[in-house]
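Yeah, one chain of the complex is gone here, protein chain that is, but the others are all in their spots.
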């Protein structure tokens, strides 16, 4: 099966397409400083939309998602953005746990796998 | 490749089947309040059995597992239930780390990928 890499840097690629499966990197908000959980989640999901498009697919083909939030008190706020974003009837398998992220400015990180 | 979703809700699906690979959501105990780690792990694995069956497969075809426990002091207690449950000779690749889960009542969450 073919391997295609997108936005490949010296540390990671933002997406790797293996055959018909698309693996995205853990995505965090752009310019997170001072941004709310709502704003950061919107930024993350917008970047995921763009990466899925580059990979030739979209959120209606999501397979699974791993979500990390730095404070479970923000679970409902993150979910409100998530629930408005997902494709009705096409929601992925998902797990959300609490974890500290690369810098204290980040409040949410999402890593998805999709079909194409 | 085909995509089949099981128990699809507005936020997530409990399982997504992509071709010959089955991705389950992170599964937590039913009615977790006051349940021990042993009881919660049994509840989680019983739900995983049921989801794998609905997806047309079973635990002998597990590929990988991610386990989160809220206190690494419970590692041995979770493992005792896990070790008794897995299909001998057919154990998956696995990683277990500590993380806070969606509510303080939950002590263990397990997310698996299986073949079918």
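Chains: A and B, in written order; residue numbering restarts at 1 for each.
Going forward, a contact is a pair of C-beta atoms (placed from the backbone, for glycine too) under 8 Å apart; a residue touches a chain by one contact, two chains touch by 3 or more.
Everything numeric here is computed off the predicted structure, so don't read it as measured data.
Trainee: Which of A:25, A:45, A:78 or A:115 touches the chain that is not shown?
Mentor: A:25
Trainee: Extract the touching residues of chain B with respect to the undisplayed chain.
Mentor: 20-21, 61-66, 72, 75, 79, 82-83, 86, 88-99, 113, 115
Trainee: Touching the missing chain, which residues of chain A?
Mentor: The list for chain A reads 1, 3, 5, 8-16, 18-19, 21, 23-26, 66, 68, 99-103, 109, 111.
Operating definition for what follows: only the chains that are shown with their structure count from here on.
Trainee: Starting from the mean Cα coordinates of chain A and chain B, work out the distance between those two points in Å.
Mentor: 21
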